[in-house]
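Heads up, one of the protein chains got dropped from this complex, but the rest are sitting where they should.
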Amino acid sequence: MVSTASIQTRELERLYAQMLRIRLFEDEAHRLFMRNEIEGSIHLYQGQEAVAVGVCSLLEPPRDVVAATYRGHGVCLALGSEPARLFGELLGRENGLCGGRSGSMNVVDLEHGLLGCFAIVGGSLAAATGAALASKLRHDRGVAVAFFGDGAANQAYFHESINLAAVLGLPIVYVCENNQYGEFTPTAAVTAGGSIAARAAAYGLPGVVVDGNDVLAVRAAAAEAVERARSAGGPTLLEAQTYRHKGHSRHDDPRRYRPAGELEAWLERDPLAAAVARLEPEAAERMAAAAAREIADALDEARAAPPADPTRPASATKEPS
Amino acid sequence: MVSTASIQTRELERLYAQMLRIRLFEDEAHRLFMRNEIEGSIHLYQGQEAVAVGVCSLLEPPRDVVAATYRGHGVCLALGSEPARLFGELLGRENGLCGGRSGSMNVVDLEHGLLGCFAIVGGSLAAATGAALASKLRHDRGVAVAFFGDGAANQAYFHESINLAAVLGLPIVYVCENNQYGEFTPTAAVTAGGSIAARAAAYGLPGVVVDGNDVLAVRAAAAEAVERARSAGGPTLLEAQTYRHKGHSRHDDPRRYRPAGELEAWLERDPLAAAVARLEPEAAERMAAAAAREIADALDEARAAPPADPTRPASATKEPS
Amino acid sequence: MSYETSYRLAVRDALAEELERDSTVVLLGEDVRIGGVFNATPELFDRFGPERILDTPISEMGFTAAAFGAAVRGLRPVVEIMFGDFLGLVLDTLANQAAKYWYVSNEQASVPLTVRTTVGAGARFGAYHSQTPVGWLLGIAGLKIVAPATPADAKALTKAAIRDDNPVVVLEHKLLYGRKGEVADADAPVERIGAAAVRRGGGDVTVAAALASLEHSLTAAELLAGEGIEAEVIDLRSLRPLDRATLAESAAKTGRLVVVEEGPPTGGYAAEVVAAVVEAAGPTPVRRVTMPDLPIPFAASLEDAVLPGPDRIAAAVRSLVGEPATVPR
Partner (left out) sequence: MSYETSYRLAVRDALAEELERDSTVVLLGEDVRIGGVFNATPELFDRFGPERILDTPISEMGFTAAAFGAAVRGLRPVVEIMFGDFLGLVLDTLANQAAKYWYVSNEQASVPLTVRTTVGAGARFGAYHSQTPVGWLLGIAGLKIVAPATPADAKALTKAAIRDDNPVVVLEHKLLYGRKGEVADADAPVERIGAAAVRRGGGDVTVAAALASLEHSLTAAELLAGEGIEAEVIDLRSLRPLDRATLAESAAKTGRLVVVEEGPPTGGYAAEVVAAVVEAAGPTPVRRVTMPDLPIPFAASLEDAVLPGPDRIAAAVRSLVGEPATVPR
């Protein structure tokens, strides 16, 4: 007979392993970007891993679908996308999840329930609302999840999507990844009322704040919300309080806009550190080694893939053959 | 020495006279429309007069400015626009407030503080927010008022404008003319949360519901909000509960979408009837006669004006001469 | 094989037939249950119920973007935007989400989304309810635009739009809703989007038009025929993609091109038709007949002065016929 404690440990191990894969993937992506092996722009997820992992661990893709933001590598991996194909996308390779057409910001992986990463702030809320509408009208018992940033809470799609979902009682969970900043601007400076979760009341919905650096807390809060959605109880607005360790994107130096000591305080609440402290050291080491190997292999595989093929015929529309 | 009661009576007389002018104007406009003398589309204000009159009676245009909706004749007259020029606009005459270029839905009369009537639902909230921004940055102690319908509360501009105004502490009052319907659809069917005023809390603002058919109640609530705005206390969201006696626009038959008895119940709460009951019958008669004369004269004047002049050179841009 | 009905009910019948045939088709919009403000969707709610015919809040951005997401997930939503003037509110969704998804996702899923909207001037609706803002959409790779000018096409092109696997905008002209004509039965084959139609043959000049401008062009052609000028009148039908072959063939034959557009003088389909024809058929004398560079005014005296009617079309043709045509090849 397996004890409750060991079930919980097993669950935490699973969640930690996921967070670790994301952390290592992002660290590697950062290095590739700094050496210009990844071009353009990337938005890194270190520090926020518990949000994606806590929520996605509950979902059953492809029946359930997720819309994420341009800061989407974490959600993507948490849903089960292959790291080699995500690296391939970032590197513009033919093996990329979108064959190099999308790049870091706009990944789609429907097979794993990823409706897309949305580069237009707010776009994820609207797209997921539509997925929830499809689930409701097709009676497939699917649940949709929209991840969005604190900055998106001030945007048109937030309001129109949530009102629509509430009116129609759609099976959806809106998950705010509140990392305290929209680019270089502190959330509080541009967000009236002081609480994003509290905005749920405007639509008659439950709004819940959760410690976004505690993967079990995120998972527990999300479980309730997903269950509500699946049982026709309508939308929930979940606000996960977290922090991004790196800059917003590209080469910005966060010291220009962060108060001294703020990062350090959040690093002490690193979601991975909090989880690992509750695991057996050997198990943690084992997982670390496995994850490191997986990410290194994935990168090798992506690097070996050919560049995206410009000679392949392409059309912006799908036509009957 | 004048008693408080007689001051209040005088005030109510003034407000009633305004409501009456609007009622008679709208009744006349309706007749003109039904006979095709007014072309296109009009949106009538009968039943909602107390809202425009109660609020506008407190303003000091042109320092204070107002953005109204396409259902804007009431606000226009309450601000002091000449009825002959408003009729002229509806009839497409050169004497119209916009020389016939705008028509009923989009009247602008800056001289009287009317920034415009906005035909795009939600547009009034945004435009007035900008006027409030100008007042704040120019330190002119002006206050802006945005009228908008219940339907607009579900629209993008509502959310983005109010959040912006709250963050910047702008001198503005948002006045929802909740007439229970957006076109043919009941407010409750499309508006999550059940209360528009309650949405103010999402932005940390005061939200107030007022009987929109009681002109003194509207005036009292608006007085507080205008004073708050003028003294740098920031925005207020006021929701006036009212009802439109006519159809949404053009030729719609409200019996298609209104439950039996609903109109009748609201007619018993007619804002004009409520006010006139508190006035001396002779005074009321005197005012009725004066208003009837004013509106009839105004229509005569508009009818005598020439049609809008297509030979006058026109440009979409203002160029130095 | 066909029956007579109005443009308005042709739209309704197209919707009804597709709703009937395919359970993933749903209609969303403001006041669509009751039939819409132009009464183009009457009785659909009674027939198909609340899971197929959905009244929305006044949230064009939100519900159109949601329809995009729903389309990726297996629905074939038809969205009604009450007036084309409001398309600005949904441009982000159309251009940035719906139209790009097939390509950027590397063909994981397409977006079978139809957006119906009412366009057109002449109804005294003023500057915010009278536009035909084709220019906003013409440059969006991945989007199709159809513009029915007849009841038959109101039905045929609406059905073609719904069957298409890509986002399609259907422009319905408000002055045409009352027009009557023969339309195809439910079992008629559904065309693929992209074909223009020659509505009148002629050898002296090609006149290309869409929507209400087609009628004006045909009227102008009759006037001109009385003067011995034979205009070939082409109904564009699909504004994106354009039927370049039909246009180029006609222009190569007549050697002259007039394009009529109830829109601003720049940046509309008229510019695109001119450029496409000149590229394909070689140098050609051309005229555009459009509205002036102004918002559309309300007053009858002002609006009538800006509409591109038969007289202005005929005048443009006459002035072109005065110039040498390109040598037919």
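Order as written gives the chain letters A, B and C; numbering starts at 1 within each chain.
Note that in this section contacts are C-beta pairs under 8 Å (C-beta built on N, C-alpha and C of every residue); 3 or more make two chains touch, one makes a residue touch a chain.
All of these numbers come straight from a predicted model, not from anything done at the bench.
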Omitted chain - touching chains that are shown: A, B, C
Given C:Gly135, C:Pro148, C:Gly202 or C:Pro310, the one touching the chain that is not displayed: C:Gly135
Among C:Pro42, C:Gly88 or C:Gly181, residue touching the chain not depicted: C:Gly88
Touching residue (missing chain; options A:Gly47, A:Gly72, A:Gly103 or A:Gly142): A:Gly103
Hidden partner chain, residues of chain B it touches: 65, 67, 96-99, 101-102, 106, 108-111, 115-116, 118, 120, 123, 126-131, 133-135, 137-138, 144, 156-157, 159-161, 163-164, 167-168, 314-320
Residues of chain C (touch criterion as defined above) contacting the omitted chain: 85-86, 88-89, 91-96, 99-100, 103-104, 126-128, 133-142, 240, 242, 263-264, 266-268, 270-272, 274-276, 278-279, 282-288, 292-295, 297, 323, 326
Hidden partner interface residues of chain A, rising order: 39-41, 92-93, 96, 100-106, 119-122, 151-152, 154-156, 182-185, 189-191, 252, 256-257, 307-310, 314-316
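Simple rule for what comes next: only the chains that are shown with their structure count from here on.
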Topology of the chain contact graph, where touching chains are joined (line, ring, star, complete, other): complete
Most centrally placed chain, judged by C-alpha centres: C
Centre-to-centre distance between chain C and chain B (centres being mean Cα positions), rounded to whole Å: 36
Centroid spacing, where centroids are CA-atom means, of chain A and chain B in whole angstrom: 46
Distance between the centres, which are taken as Cα means, of chain C and chain A, whole angstrom: 40
Per-residue overlap in chain B, given as positions that touch at least 2 other chains: 154-156, 189-191
Residue list for chain C, restricted to those that touch at least two other chains: 56-57, 59, 61-62
